[in-house]
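Okay, so here's the structure we're looking at.
Heads up, one of the protein chains got dropped from this complex, but the rest are sitting where they should.
Lettered A, B and C in written order, each chain numbered from 1.
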Amino acid sequence: MIPLSHIIIFSLIIFTIGMVGALSRRNVFIVLMSIELMLNAVNIALIGVSSAMGNLIGQVLAIFIITVAAGEAAVGLAIVVALYRNRLTVNVDAINLLKW
Amino acid sequence: MMINAWDVVFFFLAGLILLSALGVVFIRHPVYSALSLLANLCVTAILYLSLMGAPFIAMVQIIVYAGAIMVFFLFVIMLMNLSKGEYQERAVPWRLLLGLGAAALFAFQIFILAGEWRGVLSPGAGGFGVKALSHFIFTRYILAFELVSVLIFVAALGAVALAKKKL
Amino acid sequence: MMVLILAVVLIPLLGATINGLFCWFTKRKAHIIAVPAIAIPAIVSLILLARVLQGERFDQVLYWWIPLGDFRVPIGFLLDELSAIMITTVTFVATWIHVYSIGYMDHETPRGYAKYFCYLNLFVFFMLTLCLANNFLLMFVGWEGVGLCSYLLIGYWYEKASAANAGMKAFVVNRIGDFGFMIGLFLIYKHLGTLLFSQAFASAEQLSVGVATLITLLLFTGATGKSAQIPLYVWLPDAMEGPTPVSSLIHAATMVTAGVYMVARTHALFNMAPLSMEVVASIGAATALMAATMALVNNDLKRILAYSTVSQLGYMFVGVGVGVYAAGIFHLFTHAFFKGLMFLTAGSVMHALHGELNLQKMGGLIKKMPITGWTFVVGALAIAGIPPLAGFWSKDEILAGAFMGGHRIIWAVGTFTAFLTAFYMFRLIFLTFFGEPREKHLYDHAHESPPVMTIPLIVLAVGSAVVGLLALAPHGGIVGFLNRTLGEAHEAAGHEGGLTYILMVISVAMGVAGVVLAYFMYMKRMPDPVAMARNFRPVYTLLYNKYYVDEIYFAFIVNPVVGGSRYALWKFVDVIIIDGAVNGVGRLCRLVGGGLRYIQTGFIPDYAWMILVGAVVIYWIGRLF
Partner (left out) sequence: MNVTVPMPNLSLVVPEILMVILACGLLLVDLFIPKDRKRVVGYIALAGVVVVGVVTAAFWGKMAQPATTFSGTFVLDRFALFFKEVFLFTTGITILISLKYLEIEKVSLGEYYALMLFCTLGMMIMVSGADLIVIYLGIETMALSVYVLAGFMKFDHKCTEAALKYFLLGVFISGILLYGITLIYAATGSTQLAQVAAVIKEKGLAKNPLLVLAMFMLAAGLGLEIAMAPFHFWAPDVYEGAPTPITAFISVAPKAAAFAALVRIFYHGIQLLEPQWQILLWIICAVTMTIGNVTALMQQNVKRMLAYSSVAHAGYILLGVLAANQVGVQGIAFYFFAYAFMNMGAFGLVIYLRRENIVGDDIDDFKGLAQTHPLLAVIMVVFLLSLAGIPPTAGFVGKFLLFAAAIKAGFYWLVALAALNSVVALFYYFRIAKAMYMQSPEPLPQLSPGRGLVLALVVVGVFTLFFGIYPQPLMSLAKDTAHTFMMFLS
């Protein structure tokens, strides 16, 4: 018997780790992967709640999130590839032509 | 406080997931970072399977997430074949601190609400089969399901349009 | 009915839009769009007039602009006897002036040509809106719209400094009047709670005399600006810098009469305020006299006509001021014909003499340009009040109304002004068209204008000759017709057989006297005008310099304001207060803006954590409240 709050706090920790990665890392790939980590944390929470409540909606949403994550990864990586061709860098700190 | 076997499983898996998550964020080299994420996703799948009674999600997690997305990531990272200087970031401590601070602030916000989460997981109670899930998707969420197919198509279309070299 | 009214209003707008948007396409052919865009409404107006004659009336809100709870702004039209006469006059005169412009604006650049017709159509649109509005706000929109077009057209040749200045002067002077008008509107809305004419006039009797006086005086301030009355008449003579057809249409026949129309339209309010009526009549009489005296000695063809316009507008205000609203509008109606005509003939003369306006250089032109000359004479006879031409009937109505209403002094002033009018008009005629040519060179090159210009002259001359006879139509003639809306204020006292005829004889005698005097002075040189000017030098100088009003305004109003603002205001208010406060706020804003933009560092992680921190902070502020 695992209390739901454990699961949620755990997912929250993972979510926060992902967020830290997204905020502090500068390699675009790692930023992207950190965001995937955040989505994964959401999934843990969703399936946990779904399981605890005996309600399938959470699982359905989790499946969709996984699929959307795939789509996001595809588009994101394509953008990174296009950017890399132009600038020969994948470092988010080097990307600030547009400012002010 | 009684400790039963499921608790042990949970804490073990949680520990693994946590470690691999930290790995994703703190490992320098993107390839190793990606591998760490791969591990993270696989262990999460085990968590779904063992504790949350969600075998289908576990499978999807392995096949789509680990199998497709991560391979895609690794493929692109290796395709670019970044030199060492590219991925070796200079540490920007204030940014890390700010990131940590902001994230902590956010976490704190949800954390103090932990008491609001009621209910327990009962692992081993069986959970839902694939049949129930699919019935649910194909009746109630059929629109969402169709929409996801459009979304995947859009993603593929967009990715090709952006990534192909010639116009 | 609604469809017809909309057609009258919107067709000119359509014409303006086409010429405005496609000036690169219409170019020289702009008139093909512009003339029908006025001619069709003119025909439709006649149909409408006929239906109004049969007793039809139209007053309907087309739609409410932003209807939301209590705040409702009506957009709607009112067609009654008054507006029917107005739109017929406007469209009829405008049509012929459009035709005339085809010839007159011949030398313009293709785009300028299209632009000119675009403005002219737009002006007619706004003028018709003004006349047909069934509420104060829409009337105000038209009021401002015609002002805008007038401003644009005065400054049409904006390369010329005098034209640009004149445009500016008209703009500024009119704003002073409009300001009064606007406050008047606010007061009406505040005290009567409506902007609709029908509702406002129905409840006008609730107003106390004081409030009514205040409102009407404010409205009249607007009218003095637009209709060039003392003290705001100074812009009109300068407005003659615009193309002559514009002077004819806007600054003689239509726009400047808007003030008279407005007073007549709001007669229900004016009836509540006897004091305001006195003010209107007195200012009208004073303006009539003053402008006429200024016209006596001027040598500029168009300016004489401009002063004459101011003077005639004074008559109209006398009419509406003494309560014979119908007579005032009747004079407006006849004036549109003969003054429009005279400006067009002046334009024809200018056209022939390459822009020469000085009377002293003309003379004997009637041999070279007979149509122009004789049509002008018709117009002058009309304005001089010689029966049976148009001016006689309307002027007589006004003067009779003033006399019957007990305004003996005003009647006397008006009658004397009639004499002056006849005199300066025929002075102009004798100097221009008769006698010996004084500038051989100019005379030799003079030629009659092309038919496209002379036909409108003939049409308007015929109009000037006969429209006065409408007074004799059955059922009280045009005055009786107008009185169906305007009410018979003092009419009960009028037309007491013999007295009326005596007054009529007196005013005709005054007109004839003026013509005869002018003939002897300028054709026979006895008494010699030059000698007269020498003998009465102070008076002559005073008149020649237009009573120094411009100079006085400059000395006492413009210069102190400009100088004061330059020295006192600029030094003190601007530097210390404006710079310190308003500019300070502006500067603060810019400073903050300048600072805030640097938040936008361009780095993605920065954005992410700022979003996060901002969100958390806002969340907690929200939770704590």
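Note that in this section a contact is a pair of C-beta atoms (placed from the backbone, for glycine too) under 8 Å apart; a residue touches a chain by one contact, two chains touch by 3 or more.
This structure is a prediction, so every number in the text was calculated from the model and none was measured.
Undergrad: Which visible chains touch the chain that is not shown?
TA: Listed by label, the shown chains it touches are A, B, C.
Undergrad: For chain B, which positions touch the chain that isn't shown here?
TA: Residues of chain B in touch with the missing chain: 109-110, 113, 116-117, 131, 135, 138-144, 147-148, 150-151, 153-155, 157-162, 167.
Undergrad: Spell out, residue by residue, where the missing chain touches chain C.
TA: The missing chain touches chain C at positions 20-21, 63-69, 71, 75, 586, 589-590, 592-594, 596-597, 599-600, 602, 604, 607-608, 610-611, 613-615, 618-619, 621-623, 625.
Undergrad: Which residue numbers on chain A touch the omitted chain?
TA: Output for chain A: 8, 15, 18-19, 22, 28, 31-32, 35, 38-39, 42, 45-46, 49, 53, 55, 57-58, 60-61, 64-65, 68, 71-72, 75-76, 78-80, 82-83, 85-87, 92, 95-99.
Just so we're on the same page, only the chains that are shown with their structure count from here on.
Undergrad: Taking the touch definition from the header, please name the shape of the chain graph: line, ring, star, complete or other.
TA: Per interface graph, the chains form a complete graph.
Undergrad: Applying the document's contact definition, name the chain pair with more C-beta pairs in contact, A-C or B-C.
TA: Of the two interfaces, A-C and B-C, more C-beta pairs touch across A-C.
Undergrad: Between chain A and chain B, what's the gap in Å when you average each chain's C-alpha atoms?
TA: The mean C-alpha positions of chain A and chain B differ by 7 Å.
Undergrad: Provide the C-alpha centroid distance between chain A and chain C, rounded to the nearest whole angstrom.
TA: Each chain's C-alpha centroid was found; their separation is 72 Å.
Undergrad: Multi-chain contacts in chain C: which residues touch at least two other chains?
TA: Residues 605, 608-609, 612 of chain C touch two or more partner chains.
Undergrad: Any chance you could list the residues of chain A touching two or more other chains?
TA: 19, 22-24, 26, 93
Undergrad: Show which residues of chain C lie in contact with chain A when the two form their complex.
TA: It comes out as residues 597-598, 600-605, 608-609, 612.
Undergrad: Which stretch or stretches of chain B touch chain A in the complex?
TA: Contact set of chain B toward chain A: 4, 6-7, 10, 14, 17-18, 21-22, 24-26, 30, 33-34, 37, 40-41, 44, 47-48, 51-54, 56-57, 60-61, 64-65, 68-69, 72-73, 76-77, 80, 82, 86-87, 89, 92, 95-96, 98-100, 102-104, 106-107, 110-111, 114-115, 117-123, 127-128, 132-133, 136-137, 141, 144, 148, 151-152, 154-156, 158-163, 165.
Undergrad: Can you check the complex and tell me which residues of chain C touch chain B?
TA: Touching chain B from chain C are residues 605-606, 608-609, 612-613, 616, 619.
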